[in-house]
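For this view, one protein chain was removed and the others were kept in their places.
A, B and C label the chains in the order they appear, each numbered from 1.
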Amino acid sequence: MSPQMLSDIALTSPMWIVTLGALLLLLGDAFTASGWSRSFVSAVILLLGIVATLLTQSGYWEGSTAFSGTIFVDRVSWFFFLLIQGGALLSVLVGMSRLSDERVEAVGEYYVLLLLATVGACMFVASAELITMFIGLETMSLALYCMCGAASSLRRSTESALKYFLLGSFSSAFLLFGISILYGLSASTFIPEIAEVLNRSTPVALAYIGFGLLLVGLAFKIAAVPFHFWAPDVYEGAPTPVTVYMACVVKAAAVGVCLRVLWTMFGGMLDGWSTAIWYIAFLSMTLGNLLALCQRGLKRMLAYSSIAHAGYITVAFLAPGAAYGGGPAILYYLVAYSLMTIGSFGVVLAVTSKRAGDPRADDISTFHGLGYSNPFLGILMALFLLSLAGIPPGMAGLLGKIYVFNAAMQSDYLGLVVIGVLNSAVSVYYYLRVIVAMYFIEPKEAPVQVGPLGFSMASILVLCALGILAIGVFPAALYDGLTQVAHAF
Amino acid sequence: MERTNAALALIPLFPLVGSVAAFLVGRVHKRAAGIIASLASILAFVWTAKLFAAMSAETVLEDVVFSWFGVASLQVDFTLRMDALGAVMCLVVTGIGSLIHIYSTAYMAEDDSVHRFFSYLNLFMFSMLLLVLGGNLLVLFVGWEGVGLCSYLLIGFWFRTIDYAAAGRKAFVVNRIGDAGFLLGIFLLWMNFGTVDFLELEAAIAGNMTLVGLCTVVALCLFIGATGKSAQIPLFVWLPDAMAGPTPVSALIHAATMVTAGIYMMARMDFVFALAPFTLAIVTIVALLTAFVAATTALLQNDIKKVLAYSTVSQLGFMFLAASAGAYWVAIFHVVTHAFFKACLFLGAGSVIHGCHHEQDMRHMGGLSRYMPITFATYLVATLAIAGIFPFAGYQSKHAILGALEHNVNPYIAPYNSWIVALVTFTAFLTAFYMTRSLAMTFFGKYRGHAHPHESPAAMSGVLVALAVLSLFGGWFLETRLPNFLEHVLAVAPGHASETIVESLLHSWVGIAGVVLGLLFYTSLAGVPGLVFSLFKPIGVLFQRKWFVDELYQAILVRPLEGVSRGLWKAVDQGFIDGAVNGSGAVIDTSGQVLRLTQSGQVRHYALWMFVATIAIVVFFLVRS
Amino acid sequence: MHSSWNLLSWLIFTPLIGAVLLYLIPLFHPSVDRHGSKARWFSLAVAVLTFAISVCALASFEVNGSMQLVERAAWIPSFGISYAVGVDGISLALILLTTVLMPVVLLASYSVHSKVRAYLFHMLLLETAMLGTLAALDVFLFYVFWELMLAPMYFIIGIWGGTRRIYATLKFVLYTVFGSVLMLAAILYVVWAYAQQTGEMSFLLSDLLARTELSFKEEVWLFAAFALAFGIKVPIFPFHTWLPDAHVEAPTGGSVILAGVLLKMGIYGFIRFGFPLFPRGAELFIPVLCGLAVIGIVYGALVAWVQTDIKKLVAYSSVSHLGYCVLGLVALNTVATTGSVYQLLNHGISTGALFLLVGVLYDRRHTRDVAEYGGLAAKVPVFAFLFLVFTLSSIALPLTNGFIGEFLILTGSYVTFPFYTTVALLGVILGAVYMLTLYMKTMFGQLDQAKNGSLTDVSAREVATFLPLLILVFWMGLYPQPILRRLEPAVDTFLSDVKARSQMLEEREMGFMAQMRPQLIRAQEGAVPGHGIVQRTSLKESNL
Partner (left out) sequence: MIPVSFYLTLAALMFTIGVCGVAIRRNVIVVFMCIELMLNAVNLSMVAFSRTVGNLDGQIGVFFVMVVAAAEAAIGLGIIIALFRSTRSLESSEASELRR
């Protein structure tokens, strides 16, 4: 093997390690009976992936690629490897004790799929070539379709899998068509080369069509309006641990790809596509919040809220650039959002999993008096919700919004900023309604039996809360680091 | 003018300390409260008298107690100052006040809350002394509001009866209306002259003819304040209701001292009013109307205190008439003599009420002269005094008022001087008549009540005698001394020629006529009043029902305002603003509900939406490029 | 200046540390501390300690108009966001008000029986937020503390509140958030403008004041956004309807803090940020603010008059009283504006005390309906006395604190707005009407409700809560000079800053336009606004 090859393998080792781990887990699961913790092993595998990412940090530098230019091994990839694997690790740990409650029977396969989806997500976000990107996307998505249906005894789980599958494939086809058009236009499938071609000449209509089709696929994955329809149904129907995973990992990966596509590939056509993104951001924020407003089920409400948050992130796509710009703002937002979303879905998981078969298990009335029947979960949930709403002491969420809106403001999008802040005012209503339920309403029936949380779940929830406070109160170091990461754009 | 420093602060301080001490000690030893309070009051009198004895007409005693507050050029010291005017007022307040304190020790002896009573009474003394000693408008205003507070507290002293409490509230609120005007005057003065100190203001304003316009407005504002405190039209309505308070309170606050604060203030600010002939004309008209309306109302009241209350309003009108004619010293003269005889009348009424076991309706009295001779005698003296019959105190002052009105040089008023004098004379006649009526109904004829009337204890009757003596000789004593003493502070018109006793008696004809007619009507010709009443029934009812002023205010002010308030609350607050707030919430919620319909749960719908959106994007880009 | 002592930081974070300790020290766990009395004493001690620190700050404060005890440290350096705190006379006065009221409120917390520890936690957290808001010199820091005030208050009303607490809390929070998010957008805009002009970002107030140039149109919009946030907090008519609901539902301590401190933040925000940053925008809005203030004064008083719920009445009276503060503020002269700040303190004390008094009644009878009371003066004389004193303070009787503030405001603003001030005088009359009506209906008359027969007078502990306020009422009415002396230079600085920045912006914009299109300037010479503040104050400058 050539040194180049070795270094490529080393730099993509996070993916290799997790892939190998997944295959070993599959073998082990097939040939042994119970008696060992598949979740623990998969957590260790993810941890190894993270360690590998950290160890190889010095190899990632701006613009560098691996495997004949098909994989970016730059700081962005490095950051997203960490974010994706970290998110996956946290969602494994937060959900592992409740998997059987959630009617997930094939635990081994479930974790194999989860690991493979993680690999797919890493590949998706690191791809420097469009076919590779497609492969990564499909690896991630196919695994996720199965995971959504993992609770095969529950009709809702199956339905969510079906919807996700059909709509996911549908949107992938659009994405693929876009790829094809771009290929036809630039004679290449490599992002840097396409960018070069696009920059060289004034963009033709075909380029915009290709961009639009690509956008459909990506907007679908980050669940931005008007490609959001799947999200509430799938988030609600899927087993909650899967929802946790989807909400943080898939969204993070898709946002990462959006960064590359929008800024690296189509950066030169910013003026052309900014209006479209403007509307998507506007619609996502507004519809997400308006729809979340009238939900009673918490999973569904958080799903709509994730649409709104996708909208906030989309705002920053309009503001490329590192210094005060959208790059670090988006990355910061992703970190904060991952913590908030794992935390809030984690609490929902803890509260609802004992009644997972009941479609109304996550109804807001379940949370009545939770603050007193389970003060631990109550306080954490309150913090997560305040952070999602952007109200101190939920500092991470507040700072995320401020970074994003500031970036938009620096790029002169005053109108969008005003719409954004008004939206976040509206969102306060439904987030606080949960706090109202938890603290201000005495439960009519006996409070819901939450059951023991288990060490892993409790510690992850605490970790998320502390993380929110830490990166919220002392954001400087993280933000400066993210500025370095986003330097590429 | 010589300004010397003196411990003026001690004068109000005695009653202030007395107030606190009377309350604290009085809670334990009921009797001690009255003694402490009286002592405090007497000490204040003594200290005033001591300072007074040492001062000449030109002396101005000054005591800057501390620097009160100051921002930028609005620097206000807590200055007390006593010039001749202040000294006279101070002596009246502390002197009459002391007498009434002594009287009250007996009158209030059986009350449970006597400590509260004396505490309030002393607090009133404190405020009143601040009012008359205040060296600037703000210290005066402190006293002004302070006496209002004490008046409020004392009117509602028997707070278990909600009507009494309501009367107290009414007094405070009506006074507040006046105070708002007063404040406006203060703002204007400060804004234009940068000071609120009397001496500095006087130096800046006095005689400056360029300030006529400003002074007209300022004087009007100040007069609005005075109409509140001194119960003039349109703000006089509180005073009759204020009779809900214990009778000594009525005597001290609502007859002798507090209600004259408006006249005092006008005298104090004479340099402003001097430049405001137009305002003075308004004052004349208002005072004239007040005097007349109140006198007519007093004609047919049956509550002995109500008669006295309307009489007070009427007499205050006389005082304002004098002041409006520029004869401030005459106004003050009447303030003093009025304090003597009206206090005597009120305390006499109190004695009657006390003797008749809290009966106030004169129809249930009668023939009391036999049971309570001292009270009767003093009441008689005071009645003659208020009727303006020589040589009683009221004669000199009323005569001086008529003299001043005759020679009023105000350009707006002068043409009508004779009309005014005629009406005032008629009012004076009415005064004599209704006071005689009350005298007759109370003391003459047969006793018509069911209680066992008895003479009051020595503390009460002694005070009555003292006041009767003052009512008898006070006018004669002060007639020449007062103008001489006040001439450096107030404009004193050249004194009218001294007259012989016969002349004086002749000049008393109005009073004598009133008294005689009253005596005839209410003793021997008992059927006549009823006959006259039925002849002029509409007018009679008008007088009896107090010109329907309270009803009018209720109908045009209080009830509409309350309705408006309720309307604002329901319509604007709950209807409009909350409607908009909740409505916008509802709009947001509804739009969410409508948008929810897009989320049909059907995969093919979703696909269709996505397809449409894709088309939209593609078309958008095609159009754009 | 002992900035090395970090006095302000200790002041701000001592309550927070106390709040955290409440949960960290096992002694205060409900299983050990059954009735929460240990936690109460502890938090009271923390509040008293905070008060002591604020007194130290006062002691080291020099009487001049500058920012003192300034501390500055980088917080998010890449954004130019710093942790910058400091006080001038205005903020120091309000800080002292906060630290005085907090022990009082905690003493009054005995009426809270459930979840005592959480209640105390939220109170202390709230104190940190309030003190931080008052001391912040960085716009972002201010915003964070401003928003931080929301959550604890939300919980205090929501958990320990009355029956309609959910509606009240949501209304309170949504109203406030709606205003403050627009302020956030405006803040970002200002910082953007700063970055455009200087090439770097800074949220530091002094930087923004010194170097941000805004056009007149920008100023108008930005001020509008700030004014909305602050106006809702004040609350200025017609943004006041959250207040009665919040007050009625809040527990006693919550009401006291809400009325006593939180409402002041709006006016404070105007003084510290709104007016200095956007002087010309502010000037355009002055007639509007003034008109709304006067409407609020009269309207609040009228509506208060017809209330049957005691707390609602006091809440509407706050609308009226705060109207005076706004009037004094927008008069923009030393006398009125100093009076305005002074009136903030007064309102905190007297209205705070009135809410405490209502709380005393509510603890005993569990109703706030006026009709349920009557004739109490005979039964609870000490209570009646206290009620009377604070009523009088509220209606601004001379020699109580209220008079000084109201007189300064009215005197000063009369110079600027004679007509409006004359209308505002109606509030002086109506104030007496509604307060004395309330007093009469509750305290006077027959003791006709059987349940009131067993009322007990205020306890020693309750007297202890009222005592500091009672002393302040008379002290601030009799000898306000120590406070006024510290306020005045700060107000002067404020006014001259506003004037200077107004002129600076005016000149820059004129200069810019002159550069661009000289002919335009001639056409617009008469129409360009911005000189008004200067002119108006010079009208009677000799007196101000």
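Everything that follows uses one rule, which is that a residue touches a chain if its C-beta (ideal position, glycine included) is under 8 Å from a C-beta of that chain, and two chains touch if they have at least 3 such contacts.
Nothing here was measured: the structure is a model prediction, and the numbers come from that model.
Partner chains of the missing chain, restricted to those shown and counted over the full complex, are A, B. The residue touching the chain not shown here, chosen from A:L142, A:L302, A:I342 or A:L482, is A:L142. Touch with the chain that is not drawn comes from one residue among A:S127, A:S160, A:T264 or A:T483, which is A:S160. Although one chain is not drawn, its touching partners on chain B can still be listed: residues 596-597, 599-604, 607-608, 611.
Panel shows chain A; residues 130-131, 134-135, 138, 142, 145-146, 149, 152, 155-156, 158-163, 165-166, 169-170, 173, 176-177, 179-181, 183-184, 187-189, 232-234, 236-237, 359 of it touch the chain omitted from the view.
The criterion applied here is as follows: only the chains that are shown with their structure count from here on.
The greatest centre-to-centre distance from chain B, using averaged C-alpha positions, is reached by A.
With centres set at the average Cα position, the gap from chain B to chain C is 38 Å.
Chain centres here are Cα means. That of chain A falls 42 Å from that of chain C. Rounded to whole angstrom units, the spacing between the C-alpha centres of chain A and chain B is 78.
In chain B, the residues that reach two or more other chains under the touch definition are 585.
In chain A, 429 are the positions where the chain touches two or more neighbouring chains simultaneously.
Of all residues in chain A, those touching chain B in their complex are 162-163, 166-167, 170-171, 174, 203-205, 208-209, 211-213, 215-216, 220, 226-227, 229-230, 232-233, 272-273, 275-276, 287, 290-294, 426, 429.
Against chain C, in their complex, chain B makes its touches with residues 66-74, 138, 141-142, 145-146, 149, 152, 156, 159-162, 165-166, 168-169, 172-173, 176-177, 179-180, 183-184, 186-188, 190-191, 194, 561-562, 564-566, 568-569, 572-573, 576-578, 581, 585. The touching residues of chain C, counted against chain B in their complex, run 171, 174-175, 238, 240-241, 244, 299, 302-303, 305-307, 333-335, 338-339, 374-375, 377-378, 392, 397-399, 403-404, 407-408, 410-412, 414-415, 421-422, 425-426, 428-429, 432-433, 436-437, 440, 443-447, 478-481, 484, 487-488, 540, 542-544.
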